[in-house]
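Down below is the structure, laid out as structure tokens.
What you see is the complex with one protein chain gone and the rest in place.
Going by the order they are written in, the chains are A, B and C; count residues from 1 in each one.
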Amino acid sequence: MRINCPFCGPRENGEFTYLGDAKPVRPEGGAGEEAFYDYVYLRDNVAGEMSEWWYHGGGCRSWLKAVRNTVTHEFLSVEAAPGAGGKAVQK
Amino acid sequence: MSSHRTASGGLIDRGHSLRFSFDGESMTGQAGDTLASALIANGVKLVGRSFKYHRPRGIFTAGSEEPNALVELRSGGRREPNTRATTIELFDGLEATSQNRWPSLKHDFLSINQLASPIFVAGFYYKTFMWPAKLWESFYEPMIRRAAGLGRAAETADPDHYEKAWAHCDVVIAGSGPAGLTAALAAGRAGARVILCEEDFVLGGRLNADGGEIDGKPAREWVAAAEAELRGMPDVRIMTRTTLTGVFDGGVYSALERVNDHVAVPPEHQPRQRLWRIVAKRAVVAAGALERPIAFSGNDTPGVMLASAVRTYVNRFAALPAKRLVLFTNNDDGWKTVDAVLSAGGQVAAVVDARPAVSDAHRALAGKGQFAILHGGIVDVSGGAGGVRRVKAALTGGAVAEVEADGVAVSGGWNPAVGLTSYHRGRPAWREDIAAFVPGALPPGMIVAGSANGAFSLGACLREGFAAGSQAAADAGHGAAAGNVPAAADEPYSLAPMWHVKGKHKAFVDFQNDVTVSDVALAQREGFESVEHLKRYTTLGMATDQGKTSNVVGLAVMAELTGKGIAETGTTIYRPPYVPTAIGALAGHHRDENFHSVRLPHSHHWAEEQGAVFVDTGLWKRAQWYPKKGEKDWLESVTREVKAVRSGVGFCDVSTLGKIDVRGPDAGAFLDRVYINTFSTLGVGKARYGIMLREDGIVYDDGTTSRLAEDHYFLTTTTAKAGLVMQHLEFCRQVLFPELDVQLATVTDQWAQFSIAGPKTRDLLRELVDPSEDLSNEGFPFMAAREVLLRGGLKARLFRISFSGEMAFEISVPGRYGDAMARNLMIAGKAFGVTPYGTEALGVMRIEKGHVAGPELNGTTTAGDLGLGKMMSTKKDYIGRAMAGREALVAPDRQVVVGVKPVDKGRRLRSGAHLLPKDASPSPQTDQGYVTSVCYSPMLEQWIGLGLVARGRERHGEIVTAYDPLRSETYEVELCDNVFYDPEGGRQRG
Amino acid sequence: MKYSIFSLARAALSGHKNWPRTWRDAAPKERYDVVIIGGGGHGLATAYFLAHEFGIRNVAVLEKGWIGSGNAGRNTTIIRSNYMLPGNIGFYELSMKLWERMEQDLNYNTMVSQRGIVNLYHSDAQRDAYARRGNAMRINGIDSELLDQAAVRKMMPFLNFDNARFPIQGGLLQRRAGTARHDAVVWGYAHAASGLGVDIIQNCEVTGFVRDAAGAVTGVETSRGTIGAGKVGMAVAGNSSRVAAMAGLRLPIESHVLQAFVSEGIKPLIPGVVTFGAGHFYVSQSDKGGLVFGGDIDGYNSYAQRGNLPTVEDVCEGGMALMPVIGRVRMLRQWGGIMDMSMDGTPIIDRTPVDNLYINAGWCYGGFKATPGSGLVFAHLLAKNEFHKEGALFRLDRFRRGAMIDEKGQGAQPNLH
Partner (left out) sequence: MADFSWTPVSPLQAALKPGRLGEKSGPAGLKLTELTGFSLMQVQARRGRWAETEAAAQGLFGVSAPANPAAVEGSGATLVWSGPQQFLALFPAGYGADWEKRLADAFAGSASLSDQTGGRAMIRIQGARARDMLAKVCSVDLHPRAFATGAAAATSVDHTGVNLWRRADDAEGAVFDLIVFSTFAGSLWHTLVDHAAEFGVEAGRHPA
């Protein structure tokens, strides 16, 4: 498997660590147990295209959001996490 | 020359003889031979025994698809079981031994299994050996296991080494037959970076056996010219002895290069084999086709061989497998064998052709060779271990003919080698016109050409290969190929499918696993009709050849029985690797001490000089203790180290802690979100202990973090979690809280860090630190942190933190001064009896102080369980806060950290003992926790420990039972506060 | 027909022409009391126990392909009950006891072979963790022994004791652990269940649930038509999320690929099962002589039933580091199975929020050894609508309550379990 790091170019997947589904968004602090339960535990786990977090820890240490097909393993896109590098990000 | 060596011809080096032995018998072959061709040249017919029935078997093919001719190659640590004689390049001194026989190949005791073969049918073992139950394990299974397997693994560790490598190209090509070579020429001429992998040690594929004419030249000449042209291209790499074995995602291909299998022992510094990971934009699979047999009674008799293999041995290796041969074919291609045998001076006894008629040319050939053409099929072969003697054929119309012969060549047609094309689970498609499966849905970036694609004529192979090479190069961004497609004839194939012939005796489909036509029928009868059930029930195709010669025949027989047709019946899933691959090669360099890399703290070599004993902690080697002469065991050394610290001063390298620079204007706000406690309010020059949770509310890691400047925190993690915490913090920074302006840098290696502890710590530091620095309790209070100047001009960071509970500091200097720091600490502390201590003493002192560590931070404990619940801020959001409040995580009966000490002060404690109420009998209901950490406390002069115990904090003073059946121990312990030593903490503050 | 050496011998006289089908080839009926989705080991075992233990015989097992085509037919065949935590430990021991009588129960030789498992340890901390585990097993009446290095060496002298990056210090041994012939387990349960009247329906893919006005499940839509059901149990590990989604449920599960490997057959070398404590590698040897081995999951969500090279290399590196005598033994085949990786590494056997729909899922890579226990516990729940005492903690709501059963302590990250 090769992952096309937007910063480094295509790299061997051994350089990356997988976290999982990028769809769940961390609730605001006061959102309560139920919202966090959903965020922490429930997954769509789709057979097909899925956006997901990968960490290029063996390279540029950027978190990447990839869209990958879980049936074919094909990567459709790989983009940097919103806060990768020194980009300014508005809350 | 040997008995079956032809007088001339072939690609062997007749001037270069090689000695070798088979089952201890000495023989001679030539350079350019394989073991198989050399055995054939020496007239050897019997080379192995089958798996189940131990039937005598001979060489069946001339390639990596060989089911029968497996040997043990070499000896001792280099003994290599199940090695196909057909792929072993002959070298001088080669030793090969037949396998799965006892006492000898000719007289094999377990060939009595053949007598029981009426019972030993497919799946028989599922129906028996069940009664009486206990006999299965004591008798039946051991008996089956003794019979298991073919060859033996080596007796000692493999003495050779292996390596792995990466290669990158535009186009990787599997196979260097006519299609592969033209693909390489086309892609190379277009300017593409090309890797051409050839399993064999010469290029050319079937051209080496079947010859033919290309562009008006003999095929071998054309191959030589093509090779020369390719070798002249700087971006074309030709890799012989290299099999493309797997197709992975993203254009990654695995290939096995047998670098030194063709010599007795690899030259020094060279690997035996090399595993390549080839990254290619495009792949051209020109892996050819594999001839398939027709199943008939006695078809496993030594001397029965695929027709194409006969031609390979005769034409390429100048070795005659039979002096008087019967050809059994259902297609024109098989007839090429007649030419080959006659030209080499052999006789053809008869051709049995399954088709009702043959061409005029073939009839003429029969006249010239003076043999009969029998239309029909072979119904029996007689012979035995000594090889084929007579062949009986049933003719169309009912007559039976018998001929004397010493060999049978069989051709049931060709199967494209679809393996590589199917490894992404694309199902091959059935093509009726050639009665074969051709590649179906291909992995991305793959093109198939030539006979691998079902194009069996030489002309078509050349055309498809050239087109595929051009296409692949263009897809990879290169221009058009120069030159014309080499031309050759499109010879007819004219196949009439035939899969098996009914006969009286066993007709084998899978030779190695002894699966017969009747086994397939039995499987069908019992409902194992799916091809996958067929495979699993009969073991068809599961032998070392992966069914390369048997699968299609087997499923064709099944299709006939079910009446479903072959297309609907389908194939089983093809699985990599294409050829079995040595586990050593897949491991490469990573074995023995090189299994994983080693991390050494900067003071390692100094510690080595001190005679330290080291312990593996993750990848680190850490000093565990520093034995002194005369100390009888580790406990004595560790006790001395602890006492020295607690009464004087000692130091320990703690550089393995993860260290992270957290910088930027929002560094404090950032830390507030990742720690349960607050760091934004920490003053510059101060340190604070912090705890991180996972988002599920469980403790993730702990450590001390110091604020060195308004916008700079220095965070430490545990040794074990260093990398993971960095990853987690980057996730927080880049994904969860990207609005915060914070930067993270790993500085674990940058700082050599030492803990200096003991009442005389300040005395030592006053020696080491520049006198201008105020180290007094007021000038440098507990939990202060700042940069200081050392004598001699070096700057260091000094932290007044204590893990040991003593008056202690941690001092950091840039890594390259770590060695000097260790040495200087010895000098500075000499007058105070400074004692270096290792991780054991560190552990003892942390247990004495009741600090939690790895065994308590086990991934299931909450901050509350650890007695640190009060640190959880209620004024801010942080990772894990919401989930930490779930009912079961705050339940009153949770197992929480307590101290444990034996009631009998002389008793040793052991981690892992479970804790039960006093006098309770052990049961799941009475199991209330366990001992997590223990040590001998030199200060308390007894063993002490920490444990996780249900409601533990309410039970201080209670006597409970420590139950340790694994070590046959049961004893009483008292639950107590987890701080055993200096609970008021005066020592570390003083 | 009863299977035995006598029936075999009799059949041999007639050229094995009279063997009946191992299980009946059933066509779907209009309605069943219980429909089990998934003709793997768990589904078939559930059907068997429904019929055999609870007398519910109007049962169908629906399989989208051929029975055993999922993880039942693509695992490394290990059986063991060396668990540590309440919930798991009793359950896996229940399962182990059922393995020990399976041949007699099913009249089918599933080749249960209790040659033991050794989990090697390489550090004091690992030893302590195994001591905790082994003692927990003993407290639950399960055999376990803590071996020192000498004992391991005596048992497996071919391991790398002398030249290792992480020297072997000892191991935790469960002698009753071992292996079983995975396909035979599927066929054995099919054979026995079919004999009790269960309909096993292959090539029948479930495409949806039939719901009544109240939302309760009353049947399933399949590629072979609608089939009514009193209760529906799903046992489709690997695809649990996809099937649950048809009922509108989201699960605390991710699907991951686990690769497994077999070598060419060699003469007996490895006595039982051995796991490497300093790398991702475990191995046993089949009755045919192949080394059956594996390691860690590939680590990314996948439904592809195939993995990638880094994991292959990682596993073989572990193998060579542990036993360098296998350097010249060849890997013959590699394959991948889709694991239902749950959020705490522990399975789910429970009712669902949808009436009449029951779930058996989340087996991570421990599903094979659980087969008989899972069948019995799930059948108990389906038959009585009550939890079996050894399956009472595998609840779906444990994540909401914070009552995770996390043997590895990795938290809500499935690819780390």
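Throughout what follows, a contact is a pair of C-beta atoms (placed from the backbone, for glycine too) under 8 Å apart; a residue touches a chain by one contact, two chains touch by 3 or more.
Here the structure is a predicted model, which is why all the values come from computation and not from measurement.
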Chains shown that the absent chain touches, full complex: A, B
Who touches the missing chain here, B:Ala167, B:Ala487, B:Val684 or B:Ala888? B:Ala167
Who touches the missing chain here, B:Arg316, B:His478, B:His602 or B:Lys901? B:His602
Among B:Ala487, B:Leu561, B:Ala669 or B:Leu794, the residue in touch with the chain that has been omitted: B:Leu794
Contact with the hidden chain (one of B:Glu767, B:Glu969 or B:Asp982): B:Glu767
Considering the whole complex rather than only what is displayed, give the residues of chain B touching the chain that is not shown. 163-168, 193, 268-271, 277, 279, 589, 594, 596-602, 605, 620, 655, 661, 663-665, 711, 741, 743, 745, 747-752, 767-768, 790-794, 813-820, 824, 827-828
Go through chain A and note every residue touching the omitted chain. 7-9, 11-12, 14-15, 57-62, 80, 84-89
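FYI, only the chains that are shown with their structure count from here on.
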Euclidean distance of C-alpha centroids - chain A vs chain B, Å: 27
Residues touching two or more other chains, restricted to chain C: which are they? 304, 308, 400, 412
Residues of chain B touching 2+ other chains? 248-249, 252, 277, 424, 695-696, 883, 886
Interface residues, chain A side, partner chain C - complex: 1, 12-14, 17-21, 33, 37, 40-47, 50, 52, 68, 70-73
Complex contact set, residues of chain B against chain A: 166, 248-252, 277, 279, 424, 444, 695-696, 723, 726-727, 730-731, 733-739, 741, 743, 876-878, 881-883, 885-886
Could you pull out which chain B residues touch chain C in their complex? 51, 77-82, 118-119, 121, 124-131, 133, 136-137, 141, 144-146, 148-158, 160, 162, 164, 246, 248-249, 252, 254, 275, 277, 423-425, 518, 522, 525-528, 530, 532-533, 536-537, 539, 543-544, 546, 573, 575-577, 580-584, 586-588, 590-596, 598, 615-616, 694-698, 854-855, 858-860, 883, 886-890, 910-914, 922-924, 927, 930, 932-933, 963-967
